[in-house]
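All protein chains of the complex are present and in place, except for one that has been dropped.
The letters A and B name the chains in turn, as written, and every chain counts its residues from 1.
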Amino acid sequence: MAKVPRNFRLLEELEKGEKGQGSDACSLGLADGNDIMMSDWNGTILGPPHSVHENRIYSLKLKCGENYPDAPPSVQFISRINLPCVDQTNGFVDPTKLSCLSGWKREFTMETVLLELRRSMASPANKKLPQPPEGTTF
Amino acid sequence: MALPKRIIKETERLVAEPVPGIQAVPHEDNLRYFDVSIHGPTQSPYEGGVFKLELFLPEDYPMTPPKIRFLTKIYHPNIDRLGRICLDVLKANWSPALQIRTILLSIQALLGAPNPDDPLANDVAQRWKEDEPGAIATAREWTQTYATS
Partner (left out) sequence: MAPSRSSRNSLQSVDLRALDYLTVPSANLLCPICHSPLITPVQTRCLHTFCSACISLSLDRSLSCPVDRKPLSHDDVTPAPIMIANLVNDLPVLCPNRERGCTASCARWLVESHVREDCEYASVKCAKEGCDGMVERREAEGECVHEEVQCEYCEGSVKKVDLESHNRECPKLSSECPHCLQAFANPELAAHMAECPEEIVECSASCYGCSYTSRRSDIESHTSTCHFVALSPVLQLHAERIATLELENKAIRQKLDLLVPPRPLPTPTSSTVTTTASNPMSASSQVSSTTTAGRDMTSEMQDYTFHLYSEYEQLRSDVERLNAQIRELDVKQDMARINEGLRYNDEMTGVRAAINGLRMQLHWLLANRREAGTSSPATSGNAGRAVAGGSANGGEIRRMSDSARQVVKL
């Protein structure tokens, strides 16, 4: 199988977002539309229903390094959230505590990460965790 | 799967008989991924600039067109801020009888003949239509700033 290089892979992910083919539960966009290397991304996750996160919108920052997609992106919440995999001091997602980051595969995309985070919000263990007030940021 | 014969042949020919003003070198670790440089055509605002591009041959090439984009910033109505190129032969008008070299030649020709009526970078195309001398001056400036080492 042809190995899609980093930049073309990121373009694919960008175009998927631009054409609205992605999931309705999250969105992705370039942080800087002039950044030819497409390293920094903004993401949002719509809180899953039937949980404390219902109707909340969480914004995140993702950073794709040189080795993406061989290496996972780094993910940081901007909106304050109480989740076991999120560092409560700076919002960074601990890659060892999110299965798609610890067991990263080349086929995974940034959307995979956002959807997995959303699933984690809706998991029985996390869906009732007390949350900081809506709109606060790290 | 091994690299299709056609890609090997095209690569060999690109190296053995390069097109004047165009260079394409495959990456050692991915023979479908090329570093490309194109010299701006003479008599155009891009004259004197050397523009870097990247090119990737997808799995079903030549049934689907190569993916290609500019890495050097360029002020052109058919090239957007991320270097993506609006060119019919790269999209709907692709034909498997086209090749890497013909595509690169079309891109070089596009530099010589911008087409603001079929734009990708909307603000640039707008300016190109309203104030062509100004737009050309900006294109020349950008070439100076970004495309000369």
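Here, a contact is a pair of C-beta atoms (placed from the backbone, for glycine too) under 8 Å apart; a residue touches a chain by one contact, two chains touch by 3 or more.
Worth saying up front: this structure is predicted, and the values here are computed from it rather than measured.
Those residues of subunit A that touch the chain absent from the view are 24, 27, 29, 42, 44, 46, 55, 57, 59. Listed for subunit B, the residues touching the missing chain in the whole complex are 2, 4-6, 9-10, 62-64, 93-97, 145.
Heads up, the rule we're going with is that only the chains that are shown with their structure count from here on.
Computed from the mean C-alpha positions, the centre of subunit A lies at a distance of 32 Å from the centre of subunit B. Here subunit B touches subunit A in the complex through residues 1, 27, 30, 32-33, 54, 56-59, 67, 69, 71, 73, 81-84, going by the rule given at the top.
Residues 1-5, 7-8, 11, 14, 30, 33-34, 36, 38 of subunit A are the ones touching subunit B in the complex.
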